[in-house]
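Quick one: the structure is below, and I'll ask about it shortly.
Only one protein chain is missing; all other protein chains are in place.
Lettered A and B in written order, each chain numbered from 1.
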Amino acid sequence: MAADTTVYKEIDGKGGDYFSLVGWLGLMIAAGLASVYYMEHHGHIVTGMTNAVVWGTPHVFAVFLIVAASGALNIASISSVFGKYHYKPLARLSAVTAIALLAGGLMVLVLDLGRPDRLIVAMTKYNFKSIFAWNIYLYTGFFVIVLAYLWMMMERRMVPHSKKAGLLAFVWRLALTTGTGSIFGFLVARPGYDAAIMAPMFIAMSFSFGLAFFIILVSVTYRASGRPLGDLILFKMRNLLGIFIAAALYFTVAQHLTNLYAAEHAGIEAFILMDGGIYTFLFWVVQIGLGSLFPLALLFNPATGRRCQGIIVASLLVIIGGLAQIYVIIIGGQAFPMPIFPGMEVSSSFFDGVVHSYAPSLPEVVLGLSGVATTLLIIAVAIKYLPLLPTSLSDAKVDPHHAPKD
Amino acid sequence: MTDKSMTKVDTSRRNILKGGAAAAVITLAPGVTLRTVEAAVTGPATNAKRWGMLIDANAPSDVWDIAVEACKAEQGWGKDEAHANPTTDPQWIRKVNVKDPKTGAKASLPVMCQHCANPPCVDVCPTGASMKRADGIVLVDKHICIGCRYCMMACPYSCRSFVHEDVHGQRPHMPRGKGTVEACTLCVHRVDKGQQPACVEAISNMGSDAMIFGDLNDPTSEIARAVSKYVTQRIRSDLGVEPGIHYRGI
Partner (left out) sequence: MRSTSRILSLTILGFAILAFTIGSSIFAAPAQAGEVPMPSPAKAFKGEQCLEPTDVMRRDHMDFLKHQRDETLREGIRGQKYSLNSCIDCHAVTSPDVAGGQVRTLKPFCAQCHAYAAVSIDCFQCHNGAYQPGIGDQSALPADHQAQAMIAALEKQLAKGADK
C-alpha cells in the first residue's frame, strides 16, 4: 500500500452558504423536536399510527438511516480491510458519515417511543433474549468502535493499527445490520417478516443506501468547497454502487420467489406484488423501477454514467427507492392482516381480517426529516472542525500511476 | 434493596413460627387469630399452577359481548377515551367472527391475550417489561415499559393495545397510562384473591359454561377435566407458543 500522502484539511465554512445551511438544518431539527413535544403531549393519537400499524414513518426514516450508517462505513472498510488504496482518502469522511447517520436514525427511533423519558430504563434494564436489547449494544458499540477507528486513522502514531480497528469496525457493522434486519426476521407471527433472509437483505440494502448517500455527500461537498474531485474515484464508487444495487435487488427477488413458492405465503405476496394499492405501487414503481433498474441504467449508460450529474441523480433515486423499500417492508408488512385463523374469513371490531390503513401525519414526517437534518448537521460541523476531507481528489492524487481516461 | 426485604419477610415469617407448629395447625381452619400477624401475604405465584381458560365457540355469540362489557367494567378501558377512535382505542378482549369461505360455517369467539407459555411479546421486549409470571399469566410491567411497541409487532394474536392518549379514572387495581402497552391481565388481581376473571364470572352468572377458568396443572380442576375429555384447539398452535387459552368448536 502506498504511503498516505493525502493532505486533509478542514473546510473553510465561513461563507454565508455554510451558515445558512447550518441554520436551515438547525431549524429542521427544532421543528422535529417540536413535533416530538406535540406527539408526547397529546400521545400517539396525533400520529397516523394505530393499534394495527404500530410502527410508522419515524421507523421508516430511523431504519433507513441506521441501515445506511453501516453502509456508509464501507468506503473506509474497503480501504483498510480490503486494501483498495484509492478509497483511502475518503476513509475519514466515511467513518464520520457512518456515525452521523446512526446518530440521526437513533434520535428518531428514541423520540418516537411512547415514553422517551424512560430512555434510562432502556439503558439499565435488559432482556437479553430480545434482539432490540442486543441492538442497543450493537449501536453503542458501533459509535465507540468507529470513533476509535477514526481516531486511529487521524492520529499519526496510531495509523499502523488502524487496519485492525477497520477490520473490527467492518465485522461490527455486519453484525449491526444483521441485528437490524433480524428485528423483522424474528417476528414469527407476521407473514411479511419471519424470514432469515431479512438479515442478509438488510446488509445488501445498507451497502447500496449508504454508498448512494456517500456519493451525493462527496460530490456536493467538493463542489461547494471548490475542491477538485476527479472522475477516477467517482467512477469507482459508481461501479461499486451498481454492484450493490444489483445485490439488494437479488435479495429482494430471492425473498419474493421463496414466498411465492409456498402456498402459505400467497396472501402476502399477492398483497405486495399485485393488489396492495400504495404498497404495490411503491414496490414496483419506486423500489424496483425508479430505485433499482433506472439507476442501474443511468450508471452503466455511458451518456449518463460518465457525468457527475448522472451519478448523483442515480444515487438520489437509490435513496428514494430505499425509503420506499423500507416503507413497504415496515408499513406494508403491518398493513397486511395478521393470519389469526389461516384460511378463514375473519372480522371483528379490532379490524381483524382487513387491510389496515395508515396515513403518515405531519409530525411523524417532520420527526423523520429532522433525523436526516441531524445527520447532515453532524457532518457539516465535523468537516468544518476536523481535517476529514482531502484537499484534492483529483485523479492524480487518488492514483499517481493512473493513466488518463477511465 | 432485595436484601432489605428479605430481612423483612424473614422477620414476619419468624413471627408466624413463634407460636410454633402447633399454633399454626390450629389456626389453619378459622384463620382468625392470625389477623394481627403481619403475614397476611399471598404468593408468590409458582409454576405449580398454570392458569388457563377453555372457551366454547359453539355458545350463542351474544355471550361474548357480555364478556367484553364485563372486562371493560372491571378494568376500566374503552370508557373514557377522549377521541373514541376505533383504530387507536384499546381492546383487551374482542369478539372475532370466523367464517369458513368454502363451507360457509360460522363461529364467534372471544380473543384476548392468550397467555402463551412461550410468549413472543416477552421474547422481544428490550427491557423485560413484557413478562410472564411463574403461573403463566403474561403481563406488561408498565413501570418499565418504554412504549417501543415491539411486543405488538410480535404478538401473533393482535392482542395488545398501545395507549394513544391520556386516560383518566383508572381503577385502583389497574393502572393505565399514555405511552405504554396494555393487554388482558387474566384479571390477575382477582385470580390472586381466588376469584374468577371478570369475563368468566359474568358469563357463568348467566348460567352459561361457555368460559371455564382454572388451573390446567390441577387434574381435579374443572378445566383440566374438560380439556382431557374434549379435543380442544389453540389459536395458531403451529407457532408453538403454547397458549393457555383453549377453544372448542372452531
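One rule holds in what follows: contacts are C-beta pairs under 8 Å (C-beta built on N, C-alpha and C of every residue); 3 or more make two chains touch, one makes a residue touch a chain.
These figures come from a predicted structure and were not determined experimentally.
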One chain is left out of this view; which of A:I11, A:L93 or A:M107 touches it in the full complex?
A:M107
Missing-chain contact among B:V111, B:L139 or B:A224 belongs to B:L139
Note that chain B touches the chain not displayed via residues 1-2, 4-5, 8, 12-13, 16-17, 21, 24, 27-29, 31, 34-35, 38-45, 131, 133-135, 137, 139, 141-143, 168-172, 175-178, 180, 188, 192-195
Contact footprint on chain A, counting only the chain that is left out
29, 33, 36-37, 40, 103, 107, 110-111, 116-117, 119, 147, 150-151, 154-155, 374, 378, 381-382, 385-387
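Here is the rule we use: only the chains that are shown with their structure count from here on.
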In whole angstrom, the CA-centroid distance of chain A from chain B equals 41
Touching residues of chain B toward chain A in the complex: what are they?
83, 85-91, 94-101, 111, 120, 122-128, 130, 144-150, 152-158, 160-166, 178-181, 235-236, 239, 250
In the complex with chain B, residue positions of chain A that touch it:
40, 42-45, 50-52, 54-55, 113-116, 118-119, 121-122, 125-127, 129-133, 136, 183, 186-190, 334, 338-352, 356-357
